[in-house]
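One protein chain omitted, others in place.
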Amino acid sequence: MTQTPDDDFKIDLRSDVTVELVKHSASDADVLFAARVSTVGEQSLDELNKDPERSKGLINFLLRDRHGSPFEHNSMTFFINAPIFVFREFMRHRVGWSYNEESGRYRELQPVFYVPDESRKLVQQGRPGKYVFVEGTPAQHELVGRAMEDSYRQAYQTYRQMLAAGVAREVARSVLPVGLYSSMYATCNARSLMHFLGLRTQHELAKVPSFPQREIEMVGEKMEAEWARLMPLTYAAFNANGRVAP
Amino acid sequence: MTQTPDDDFKIDLRSDVTVELVKHSASDADVLFAARVSTVGEQSLDELNKDPERSKGLINFLLRDRHGSPFEHNSMTFFINAPIFVFREFMRHRVGWSYNEESGRYRELQPVFYVPDESRKLVQQGRPGKYVFVEGTPAQHELVGRAMEDSYRQAYQTYRQMLAAGVAREVARSVLPVGLYSSMYATCNARSLMHFLGLRTQHELAKVPSFPQREIEMVGEKMEAEWARLMPLTYAAFNANGRVAP
Amino acid sequence: MTQTPDDDFKIDLRSDVTVELVKHSASDADVLFAARVSTVGEQSLDELNKDPERSKGLINFLLRDRHGSPFEHNSMTFFINAPIFVFREFMRHRVGWSYNEESGRYRELQPVFYVPDESRKLVQQGRPGKYVFVEGTPAQHELVGRAMEDSYRQAYQTYRQMLAAGVAREVARSVLPVGLYSSMYATCNARSLMHFLGLRTQHELAKVPSFPQREIEMVGEKMEAEWARLMPLTYAAFNANGRVAP
Partner (left out) sequence: MTQTPDDDFKIDLRSDVTVELVKHSASDADVLFAARVSTVGEQSLDELNKDPERSKGLINFLLRDRHGSPFEHNSMTFFINAPIFVFREFMRHRVGWSYNEESGRYRELQPVFYVPDESRKLVQQGRPGKYVFVEGTPAQHELVGRAMEDSYRQAYQTYRQMLAAGVAREVARSVLPVGLYSSMYATCNARSLMHFLGLRTQHELAKVPSFPQREIEMVGEKMEAEWARLMPLTYAAFNANGRVAP
């Protein structure tokens, strides 16, 4: 994060996204409870824990044969910071996701903007559906860093100028770029998260190829890391079955 | 619950439903966190608790003006026992609900059946959309109790007979009545629960009339009692605003 | 369909299900329009029809790489007659499906019941998740036919007896079996229908095995036949890609 002074504001340039697991009620046992009601009725946690190999096998079977509903009786809430263009893609996920995002109508938005760092491949090759990304040259990185910063600063200055003149926030924000950071609470369950991860991450174990934009994949990877800790058996089965959501 | 012996099985007759709150991650603070991200960004729990009157006012405002999404970042899982005809209505609720029910394909179903008790009004008057229920006579109650028990026992006997002859459970169950008890896990959030309660309970504070079947209302009342304890401010605001889900 | 006289009613026994395509707004062009807005903006139908091979390729690509949303901008409404136990499974499909079913609260239900015909395999072998169905013996078929009819008639007689005594329909129906026929309007789109078909039909082209109950599969096959006529390119691509919904 670098801070650039200006007349009366300074803009922050960031290359990362942040994901915080705010709260959760999610464990592999939730899947087992729900699945076993179909076959043996309600069970105690003791019974569930009696035979770990059997539990592993059941979760694997559910994922393989696409019995999706047992993976819905759990809940994870994330607090996410990322550029608007990431949230635009994120909110295309409608089922099993709940969102509350910072509002440009109710708040003055802060000057925090995205610039790709050196690890971000800048050049797209191939054709739709088969894009490959390759490294940018130092000159390209230099251009992107400088051009973005200038453009962001100018846009934010215009925003501030309109606010100062008494123009409503919801009108003035029109000039703010999709590289501006926003924040939101997003709540999901293991099933809807698996669906997200199947589409928004690339992974060597994936049976079906995905071509996510890198920045939303970064969010996905961080959510995945949290989820893997909460539901290790489910996570292992997801990978073992080609990362296709049931 | 009465048990009636028979050749080789006894049937249970019940008039109640049961609802157990299995797990939850649900509090009024979840609503406040999500709502305030729109206006002031992420906040600590301390800040949230600083001004209880303000919290109450915010939740009330959200409900009144139908800002529904802040009520979705929470989760409640219920284990429910009720007759099949209740579950048939229950599963019409698609959004914000997850279900896993006992399966007549995987399990031999147990002979537990519903009969209305004396408190159940047996007689329907009026026309569609304006039905009123009135007390049944003792003779009607006597008839219903006896006729149902006979019919249930005969149906279950037929079921057992087919199973004994090697017929698949999923075929044999065709004769089992919708008064048979089933069980399921149902997971929801405060918003989807409010929607359910608005339609499936009658209440003097309701702005819009509802005409639920009594048996699903009994399930609704038990879920409502659990939820009211978990999220008292939200519950109060739901009632204060005419029990219309946002 | 056979009709059996009785005191004052006769019951119908059926072994089939019916599916009528009531209305639709669904064609392969709907998929193409929606998909191409991503890449080339709005297009005329003429442009779309110019290059059929390209259209076929695009639909195939969308299905293969799980770009599901272009398959949602279309609509099919079916009128379906089937036993209650089929509708119980059907309504587990929540997303992209709308339902309106005949109500046992508002109508006196008619005595039409399901009995499996000779083509229905009656005997289940193996264990959960790996069930195989094999032919029933003539004796088993004879038993099932006779036992079901007797049980259905007795249940319906009890229903009528309670109605005659002034008991509300919604109470009296408790004794009616899940083999009773009901009817409903069900509206879906190509994406939600593919999801249904992937789970509720068995097919040699399916990449993932499914074990649907035969009776819901019969409904699925009839919907599939209608859909295949409306959207032949999409249908071919669904089969070519292992019958996994995008």
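Letters are used for the chains, namely A, B and C, taken in the order the chains are written, and counting of residues starts over at 1 for each.
By definition in this document, a residue touches a chain if its C-beta (ideal position, glycine included) is under 8 Å from a C-beta of that chain, and two chains touch if they have at least 3 such contacts.
The structure displayed is predicted, hence computed values, not measured ones.
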item	value
Touch with the omitted chain, as defined above, among C:75, C:124 or C:161	C:75
Sole contact to the chain not displayed, among A:40, A:147, A:205 or A:225	A:147
Option touching the unshown chain, where A:10, A:54 or A:105 are the choices	A:105
Absent chain, residues of subunit A that touch it	83-85, 87-88, 91-92, 94-95, 97, 99, 104-106, 113-116, 120, 122-124, 128, 133, 136, 139-140, 143-144, 147-148, 150-152, 154-155, 158, 161-162, 165-179, 213
Subunit B residues touching the omitted chain (full complex)	39, 61, 64-66, 69, 92, 95, 128-129, 198-199, 208-211, 244
Absent-chain interface as seen on subunit C, which is shown	22-25, 30, 33-35, 37-42, 69-70, 72-75, 77, 79, 98-103, 106-107, 183-185, 187, 189
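Note that in this section only the chains that are shown with their structure count from here on.
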item	value
Angular offset of subunit A relative to subunit B [C-alpha, multiple of 5 degrees]	180
Interface composition of copies subunit A and subunit C: same or different, split at half	same
Whole-Å gap between the CA centroids of subunit B and subunit C	26
Interchain centroid distance [CA atoms averaged], subunit A/subunit B, Å	34
Inter-chain centre distance, subunit A versus subunit C - centres from mean C-alpha coordinates, in Å	36
Multi-partner residues of subunit C (at least 2 other chains)	92, 95, 128
